[in-house]
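Removed: one protein chain of the complex. Kept in place: all other protein chains.
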Amino acid sequence: MTATEATQHGRTGESPIAPAAEPQPAPGATPPRRPPLLAKAAAELVGAAALVAIVVGSGIQATELTKDVGLQLLANSTATVFGLGVLIALFGPVSGAHFNPAVTLAEWWTARRGGPGVTLREAAVYVPAQIVGAVAGSVLADAMFGEPLVKWSTHDRSAGHLLLGEVVATAGLILLIFGLARTDRLRFAPVAVASYIGAAYWFTSSTSFANPAVTIGRAFTDTFAGIAPASVAGFIGMQLVGVVVGLALVALVFMPGREVTE
Amino acid sequence: MTATEATQHGRTGESPIAPAAEPQPAPGATPPRRPPLLAKAAAELVGAAALVAIVVGSGIQATELTKDVGLQLLANSTATVFGLGVLIALFGPVSGAHFNPAVTLAEWWTARRGGPGVTLREAAVYVPAQIVGAVAGSVLADAMFGEPLVKWSTHDRSAGHLLLGEVVATAGLILLIFGLARTDRLRFAPVAVASYIGAAYWFTSSTSFANPAVTIGRAFTDTFAGIAPASVAGFIGMQLVGVVVGLALVALVFMPGREVTE
Amino acid sequence: MTATEATQHGRTGESPIAPAAEPQPAPGATPPRRPPLLAKAAAELVGAAALVAIVVGSGIQATELTKDVGLQLLANSTATVFGLGVLIALFGPVSGAHFNPAVTLAEWWTARRGGPGVTLREAAVYVPAQIVGAVAGSVLADAMFGEPLVKWSTHDRSAGHLLLGEVVATAGLILLIFGLARTDRLRFAPVAVASYIGAAYWFTSSTSFANPAVTIGRAFTDTFAGIAPASVAGFIGMQLVGVVVGLALVALVFMPGREVTE
Partner (left out) sequence: MTATEATQHGRTGESPIAPAAEPQPAPGATPPRRPPLLAKAAAELVGAAALVAIVVGSGIQATELTKDVGLQLLANSTATVFGLGVLIALFGPVSGAHFNPAVTLAEWWTARRGGPGVTLREAAVYVPAQIVGAVAGSVLADAMFGEPLVKWSTHDRSAGHLLLGEVVATAGLILLIFGLARTDRLRFAPVAVASYIGAAYWFTSSTSFANPAVTIGRAFTDTFAGIAPASVAGFIGMQLVGVVVGLALVALVFMPGREVTE
């Protein structure tokens, strides 16, 4: 959901101390009108393309400049933090800045009986836009660095502990986004989500793909950030498990029924 | 105390220029209702687990990728800054986001004669939740990287100058949190506390554990961030000394009696 | 355009939920009076000089301290993020903090039929000030590090994939600035633009000059950040192509006609 929708459908006005009664100067601010679906689809496509171009491109640049793999990952993660935060800030008011089928799916699921979130029709447009964008971003990164435009990655990522890493990475992402939403603070998403990914690059063994569209896009490049096509299905499966774990944690800590029953 | 409690019990409304009369758009914003104790305990447990998983996990990742110990600590500290800031922002409105028995203890102590802070009953729930979470986080990090789930650390940290480092690290943390609280600015805690720890990793000789629960959790992993069980008691003792020093500095600089007497 | 002008000419007040009806506490805040053109020119000149001194100076410092080129670029990009963000925050209320003929040109173009942005007269003052400042900054950096004050760079940057990188870098910059402007959020420009450049240093093959004045200034120093004079025209040409691409993307995603027709 966008910050707009959170305001329109949320618990605003229940109380004089409710957060939504406060000014909301941070990213994700209210656009003047609801953007049409075409603009939303364009935002998701361009955003996903830019995100993958950032991840793949900075990985190539890093491997060209240093042989220290730790430094390569530090450059890669730092560039991603900066870039992802900007993309969420820029496109948040248009589409909600998902760039991620796992997030779109979780939003549709939690909103299916009403409440803020994408509709089924929107989800059916978002997900293909995200995947097409992610592949385009991978190709664009390869082109910028003079690499073959499409070359399947040979980077095997199928070890069991990597799969656990993906569950943790995605569960944390979902917990963060929906926890912010339940406390009416999605305006912090640009900094919070980017920072989370910056940590998750390092503390999860899988370097935190946490995004099915990005996972697919990264299969198209045989560079630092690539993933072998044979490892893609396993990663995406674990990401979906992570969505379920994340939503369960949201229910535990942020207790959706609380405001009603108490 | 949470930002909510600071607002409810604070010096709000004394003056038209009082800070609490200002909008409070930053992290730690007011939740619609006071969360029940179960949600608070869950937030402290999940938060402490995530914090230790970040510290331990990023340490393992760093040592796997580079041999330069300086770069290992830079990756470790950078991941911690990002992760800790997100955790405080996310869980602040629920539990106050202590994740740290030293902070919980200091809050109970300063609030024992009234004022904002945890009650004795809350403290008695928070501290065990923090310790259980911290141990779980250590085990989770080991699992994600295919390390033995529990293996006592062999990293001795008992040198006298390291103990001084822990006093300084904890005193600074307490000074920061309670200084922000006394000036009604706990909404800056996510960025401020995370940044402080980012500096303290480097400027204290002990790399700034500054947290008894995290210290216990880090004894369970024989990796970069571990601490030998025999060094745990010394670190925790110095952290408690740091709490006292920190509260004394708060009294010196922020002068609690000022608002009343002047 | 400055945040002031965005407020004065923007879509403020169209709706009770319009963003401009919100407080605007972030950088780029409203100055009490419109600064005179001389102050604006001084801000653009000093700002461009400082920007190039930061880029060139940190590049020299980095090459003096380490042989790892990856680390050199990490230091260079980190210093630029910090410095550029400060410069935009500081000079934004005076001149809009362009420091960049591509941005000035795009603003004049979009504002030529009315609306917020620089006038032709302002643009004719801004661009020379930016170029003079950029050259001065390069000379200053060389002087601070005991390098020859002016020595043409020998760093050839003419490969085709580098040119594509400049198109992408500049298109992204324009999309960001004008996307923020169209959603009345230019107050986030200091952090957003600096973060964008921090990512673009790494994910574009050209390390993201994205600025004709800075490109000219960097030809005057034969150090890490230099560019051979023979490569300058190609870079600037691609930057102008990037402006066109960026404005097209703004039209696609942020749909300027939307507010009117819907």
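By letter and in written order, the chains are A, B and C; residue numbering begins at 1 in each of them.
Rule of thumb we're sticking to: a residue touches a chain if its C-beta (ideal position, glycine included) is under 8 Å from a C-beta of that chain, and two chains touch if they have at least 3 such contacts.
Small disclaimer: the values here were computed from a predicted structure and weren't measured.
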Given C:58, C:104, C:153 or C:204, the one touching the chain that is not displayed: C:58
Touching residue (missing chain; options C:85, C:117 or C:217): C:85
Residue in contact with the excluded chain [from B:180, B:225 or B:243]: B:180
Touch criterion as defined above, residue of B:39, B:53, B:71 or B:118 at the omitted chain: B:71
Contacts of chain C with the absent chain, listed as residue ranges: 4, 7, 23-25, 27, 29-33, 35-36, 39, 42-43, 46, 50, 53-58, 61-62, 65-66, 68, 71-72, 74-76, 78-80, 82-83, 85-86, 89-91, 93-94, 140-141, 143-146
Chain B residues that touch the omitted chain in the full complex: 11, 14-15, 17-19, 22-26, 68-74, 77-78, 81, 159-161, 164-165, 168, 172, 175-176, 179-180, 183-185, 187-188, 192, 195-196, 198-205, 207, 249, 252-255, 258-259, 262
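Note that in this section only the chains that are shown with their structure count from here on.
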Angular offset of chain A relative to chain C [C-alpha, multiple of 5 degrees]: 90
Between chain C and chain A, distance of the C-alpha-averaged centres to the nearest whole Å: 27
Rounded Å distance between chain B and chain C, as computed from the means of their C-alpha atoms: 39
Residues of chain C engaged with two or more neighbouring chains: 23, 25
